[in-house]
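A protein chain is absent from this complex, but the other protein chains hold their places.
Up next, chain A:
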Amino acid sequence: MGNVPCAVKQCLSYQQLLREHLWIGDSVAGALEPAQESAQLSGFPEYVKIVEVGPRDGLQNEKVIVPTDIKIEFINQLSQTGLSVIEVTSFVSSRWIPQVAAGATEVSVFGAASESFSKKNINCSIEESMKKFEEVVKSARHMNIPARGYVSCALGCPYEGNITLQKVTEVSKRLYGMGCYEISLGDTIGVGTPGSMKKMLESVMKEIPPRALAVHCHDTYGQALANILTALQMGINVVDSAVSGLGGCPYAKGASGNVATEDLIYMLNGLGVNTGVNLYKVMEAGDFICKAVNKTTNSKVAQASFNA
């Protein structure tokens, strides 16, 4: 999610869009296995939905430009793994309706809990961005298209530092209120720790039911899985991640970005939490994309298994 602001910035300029190598992808819903009865620890959800953001958040943050046929193969492989949501982006300008008419059936809007972040990245205040999102979400709903809301900087901002709980809650509530079916709370720069995750979720959950929330943790400081564990213990059961932990962090050169889907699944499997996802197939897809972009995986599970 760290690069979202760049993407959003780009999509405001139609000329830039034409120049960029724009590719329209599909989010593919794989088949889901029915929730199984499995031995599990009290205090954890029985099922966790993983939202795979590798093809979008991950690849965009990689320096190497990935050819379209590789991307398509990557997404095809991911769609065989059991992942029910695979995010692939199509950047759109304000003239997004034709794109939607072309077949897209879900929309995401990216808000931020930080005024500075919002200003620097989409050149408008949070309030202004919310008004624009309202239009988008309203139109989407008229066409029966679900909208997912993202809140960046939920645990800290690269410009402002600490973000107040009230602000995160306010922005999340706004997005939920305008009709987003799910709000993904993003630790954009990975600075959060279990304590700050807990406090933030306690605050947001006063306004939004846990079933409408997701966490999107970056692993910039190695805290992602610990933060996700905390979120699960609090009743969250939707987690964003990226296969191979693709994607760096635009705010800390050399730093890692997304939490690796493989490592997340490993933890959930160990906890007896159902995900419907085949870890080995995800690892194969991860191996494929890493070879294709010529980089070593950020997933520890993959490192341990593929004798990298």
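Methods note: a contact is a pair of C-beta atoms (placed from the backbone, for glycine too) under 8 Å apart; a residue touches a chain by one contact, two chains touch by 3 or more; residues count from 1.
FYI, contacts and distances are computed from a predicted model.
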Name per UniProt, for the chain absent here [options: "pantothenate kinase", "Response regulatory domain-containing protein", "1-aminocyclopropane-1-carboxylate synthase" or "Hydroxymethylglutaryl-CoA lyase, mitochondrial"]: "Hydroxymethylglutaryl-CoA lyase, mitochondrial"
Of A:Leu59, A:Val107 or A:Val277, the residue in touch with the unshown chain: A:Val107
Among A:Phe74, A:Phe117, A:Phe133 or A:Phe288, residue touching the chain not depicted: A:Phe133
For chain A, residues in touch with the removed chain: 7-8, 11-12, 25-29, 31-32, 35, 40-47, 49, 56, 84-85, 87-92, 94, 96, 99-100, 103-110, 122, 129, 132-133, 136, 146, 190, 192-196, 198, 202, 210-211, 219-223, 225-226, 228-230, 233-235, 237, 249, 252-256, 260, 263, 266-267, 269-272, 274, 276, 299-301, 303-308
